[in-house]
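The complex is shown incomplete by one protein chain, all other protein chains being positioned as in the whole.
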Amino acid sequence: MGKKIAVVITSRASYARIKTALKAINRHPDLQLQLITGASVLLEKYGTAVNVIAKDGFDIAERVYMIVEGETPVTMAKSVGLGIIEITTALDNLKPAVVITVADRFETIATAIAASYINIPVVHVQGGEVTGSIDEKVRHSITKLSDYHFVSNEKAAERVIKMGEFSDRVFVTGCPSIDLAAEVQKNPEINFDPFKKYGGVGATLDIQKPYIILMQHPVTTEYAMAKEQMWQTLMAVYNMDIQCMIFWPNVDAGSDATSKAIRTFREVYKPDLMHFFKNIPPEDFLKLLINSACIVGNSSVGIRECSFLGVPAVNIGSRQAGRERGRNVIDVDYDSGQIQEAISQHLYNGKYRGDVIYGDGRAGERIADILASLDLTQKTRLAY
Amino acid sequence: MGKKIAVVITSRASYARIKTALKAINRHPDLQLQLITGASVLLEKYGTAVNVIAKDGFDIAERVYMIVEGETPVTMAKSVGLGIIEITTALDNLKPAVVITVADRFETIATAIAASYINIPVVHVQGGEVTGSIDEKVRHSITKLSDYHFVSNEKAAERVIKMGEFSDRVFVTGCPSIDLAAEVQKNPEINFDPFKKYGGVGATLDIQKPYIILMQHPVTTEYAMAKEQMWQTLMAVYNMDIQCMIFWPNVDAGSDATSKAIRTFREVYKPDLMHFFKNIPPEDFLKLLINSACIVGNSSVGIRECSFLGVPAVNIGSRQAGRERGRNVIDVDYDSGQIQEAISQHLYNGKYRGDVIYGDGRAGERIADILASLDLTQKTRLAY
Amino acid sequence: MGKKIAVVITSRASYARIKTALKAINRHPDLQLQLITGASVLLEKYGTAVNVIAKDGFDIAERVYMIVEGETPVTMAKSVGLGIIEITTALDNLKPAVVITVADRFETIATAIAASYINIPVVHVQGGEVTGSIDEKVRHSITKLSDYHFVSNEKAAERVIKMGEFSDRVFVTGCPSIDLAAEVQKNPEINFDPFKKYGGVGATLDIQKPYIILMQHPVTTEYAMAKEQMWQTLMAVYNMDIQCMIFWPNVDAGSDATSKAIRTFREVYKPDLMHFFKNIPPEDFLKLLINSACIVGNSSVGIRECSFLGVPAVNIGSRQAGRERGRNVIDVDYDSGQIQEAISQHLYNGKYRGDVIYGDGRAGERIADILASLDLTQKTRLAY
Partner (left out) sequence: MGKKIAVVITSRASYARIKTALKAINRHPDLQLQLITGASVLLEKYGTAVNVIAKDGFDIAERVYMIVEGETPVTMAKSVGLGIIEITTALDNLKPAVVITVADRFETIATAIAASYINIPVVHVQGGEVTGSIDEKVRHSITKLSDYHFVSNEKAAERVIKMGEFSDRVFVTGCPSIDLAAEVQKNPEINFDPFKKYGGVGATLDIQKPYIILMQHPVTTEYAMAKEQMWQTLMAVYNMDIQCMIFWPNVDAGSDATSKAIRTFREVYKPDLMHFFKNIPPEDFLKLLINSACIVGNSSVGIRECSFLGVPAVNIGSRQAGRERGRNVIDVDYDSGQIQEAISQHLYNGKYRGDVIYGDGRAGERIADILASLDLTQKTRLAY
């Protein structure tokens, strides 16, 4: 049957970031994939991404409901508590040789704790990066709970080792999200009608003409300001009179504030160049991205995938602070004027040359090979 | 009213390790103590230490039941989950300026997560040390979730900073457990009858004659071996024909195995030089310790308090691996022969000169002063 | 301070059903109200009714997040589990003399269990009624957990006593929802602009002209059919070319299906006589109801308040099966044709004479007086 590799996916973003590794694990003769889906992946409000995953041909081993409704800091904390209770059950049923947890969303620490406490080795994908917000605490805390680290680049590896991890447990695999980008880049034309295929609300845009992509998530510790921040971005785009595809934010304390800003803006301005999407699977999203004039917001996509693809990115605020970035990024504040100026500059410049900062397109393959070759164990102690 | 300082205490051991800081906080004009008791501190099985705490004059702000019964790795994980749910409620009610979490028992991470997620700064006491077992993951993971670090010595401070914490958030206060030891050392005579005052079962010993103290906790990841390990220690002591006070182990996966070893041993050998205590408050315990011939087992008391006090310690197995130790410690395996030999050597040598490795006796004071003087905030990012 | 009366409110519907009792308790010199709000009352998705409650002048003693997101039967069950954990904490903090739980929504059993197990007497409001669906199990199960029963009418009292409750613990108070209806009926004119005051989406209606009110909740055990059922109702109203105010359904397994039907219908038909409201406080809602031509759907409002008010009601499906009803109700199937026919009949007939089936308008007063006069105890055993 092969070595059992459990992977816990709790958001559509982390699915995109691990998908090619899932494929490679599924293909590998010595590995057996056990896919655990949980949190927002199961919720209609966030596009029921589990359906996309199933349609992509992956078997869903477990569905773990763990979000306590409320989207406040208190319910975020309690969701982690419930998540530990539920993921422990799932892992105890599946008894994998190792569990993979992806990146740094608030609920991913539940996987790391559940696995550590029942003595299953933990693999962390995307550790060693630096950003702002609560993610920062979560990410490095998971590093210290993890036994293996599959990181995006040398800089990240260096940080993980500095934190006291043994270097023979740290692997620079690149980020699997870049694999997907690399693959889609080979056939980048948009061979579908996004408005028919994915619905959403708002204007039907002409994708032959320039359009912007807007993705903005609330920054947890600035809960109260999330609405105003989104408003600034929407105003900037609106003022520029350019077509825009807007994606709803993830589940997070504050995301309702962001959503509310979107709804109110729509009612007040009735914008006729904006379309609002809920969720689009990674491949199709990447095609829209590659063909866009620019991405605006604070999504890590602008920093990671777009550095590889050379798509211009306006990165707003502190959410991606500290992440290595390519020539394609202009950093601005949550300020309508600054945002407009940066978009203009990008529109004038056009596409950039790609940078290999977060991977070369073969991370999934590498991850599967390492998992197959390693004798997976728990680490014993700090390196110093 | 002063700055609200919440402290979460989840075991009698962590109470001993923070008590003088609690007193100093209570005394400080600018601070207000909010004491949260939880986990084994509330349970009769572990001596209902909360009663001792209340008798010491501390107000109990919250009682948090969080242990899912079972003492298996699965229930340990679920206890953390339940603990996060419950501690979040307690902290949300109390709204402190900061929360202190002590050391590295499995449930202490619940405090660090609950506080971090609801944006309350976290102070970690006793980070930066190195041991074996799951505690190692827990301790360093809490370091990455914490905003301030009050550590025992320079070596610990150095490790915390190496892990990426900013040095202006790391304070070498010494460990408050040493404060207590220092204080008791001034009046070390046993002015009470331990057998009358604390009951327990087994022989009534003559405390004027030499006696050993035995404290052994199961090592989580060696669950199955816990019973045999305890048996080896009991045999060693039994063979030496010396008086012995034995303390029941903490709540941990495996502690039932340890308890079972004790019970079976008692029934089989009916030892007439052994007395079994459930729990004794820190001060009285320290008096027994100072007057003992030697401490045997794997408790950190042998490494920490006893280095300061110069009490001979036989440290068994890997549980305290990596901790700095004084001249008073002989390290041995879970092996009856080795244990006997080490005890003999200590009995021959007698008391050692004290070492200042874990504090100089003024940690509590220092902690209160730092808390009062700091403008408490959350950290933002990794130092490198 | 007076006897502490805790009331747990978990939905906007139950708030409407207990509000006048809350007022009477607040006014009563011997009683002290402790208001616990939880579940959908706290959620923006369901209109954050807690804000309305606070604006009405009630102090919120506790906010209990307990809904596990997902809206499936599994998450409904788990929400009850989490609710018990959380409400137990709230009640243990407040230490009331008695707890009131209202009606029969799935989460109300959490209150009855939490209180019973920590030995706080339970008062159940609206027991002894008969309907279909899971509510039926919940309602009667709560009756057996409750110590006092405040019921709507003699028939309900009779059923509760038949189930083995002692008659001296059963009181026919009438339902407080009728108090509100009685009060609003004295000044029924709509002195506000509902579209300005409460927003929502869709057409702005002319409230001087006839309009219908549509309120339809999914029936839990027919989860899969919820969407089709809503569709039939929407088609019926659409076909009749009459103005219509539509209210979003409650949180329930299936409510997403109902919501989806509404959204899809709106996109397909772009109806220009329909307006969609999220939530309107009881008084204003009652004014809209009194001035409406008819209410359509399966809400209990059509059976209870409307029997008193004489507002014509088309009651669809099995959700209200078994409830006593007045002359104002026509029962039909989830069938577009039947629904249209019943609406026509009502439009032709106009308003009905009111029936006193669920109360005479003084229930709140009575409830407060009984609570003040009783020596509140737990019941001991079955009456037979």
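In this document, chain identifiers A, B and C correspond to the written order of the chains, with residue numbering beginning at 1 in each.
Convention: a residue touches a chain if its C-beta (ideal position, glycine included) is under 8 Å from a C-beta of that chain, and two chains touch if they have at least 3 such contacts.
Remember, predicted model here, so these are calculated numbers, not experimental data.
S.K.: Quick one: say which of C:44, C:136 or C:355 touches the chain that got left out.
M.R.: In the complete complex, the chain left out is touched by residue C:136.
S.K.: Of the listed residues C:2, C:164 or C:350, which contacts the missing chain in the full complex?
M.R.: Only one of C:2, C:164 or C:350 touches the chain omitted from view, namely C:164.
S.K.: Which of these touches the unseen chain: B:16, B:36, B:49 or B:67?
M.R.: Of the candidates B:16, B:36, B:49 or B:67, B:67 is in touch with the missing chain.
S.K.: Tell me which of C:4, C:144 or C:278 is the one touching the absent chain.
M.R.: C:144
S.K.: Which residues does subunit B use to touch the chain missing from this display?
M.R.: 42-45, 65-72, 74-75, 78, 82, 199, 201, 256, 260, 267
S.K.: For review purposes, identify every residue of subunit A that touches the missing chain, sorted by number.
M.R.: Looking at subunit A, the ones touching the missing chain are residues 82, 85-86, 89, 93.
S.K.: May I ask you to list the residues on subunit C that touch the chain which is not drawn?
M.R.: 73-74, 76-78, 80-85, 88-89, 92, 106, 109-110, 113-114, 116-119, 130-132, 134, 136-137, 140-145, 159, 162-164, 221, 321-322, 378-382, 384
Heads up, the rule we're going with is that only the chains that are shown with their structure count from here on.
S.K.: How much rotation, in degrees rounded to the nearest 5, is required to superimpose subunit A onto subunit B on the basis of Cα coordinates?
M.R.: Rounded to 5 degrees, the superposing rotation is 180 degrees.
S.K.: What's the chain with its C-alpha centre farthest out from subunit B?
M.R.: Chain centre farthest from subunit B's centre: C.
S.K.: Centroid from C-alpha atoms only, then distance subunit B to subunit C, rounded to Å. What do you get?
M.R.: Centre separation, subunit B to subunit C: 53 Å.
S.K.: Could you state the distance in Å from the CA-based centre of subunit A to that of subunit C?
M.R.: Roughly 41 Å, centre to centre.
S.K.: Which subunit C residues reach two or more other chains?
M.R.: Correct list: 82.
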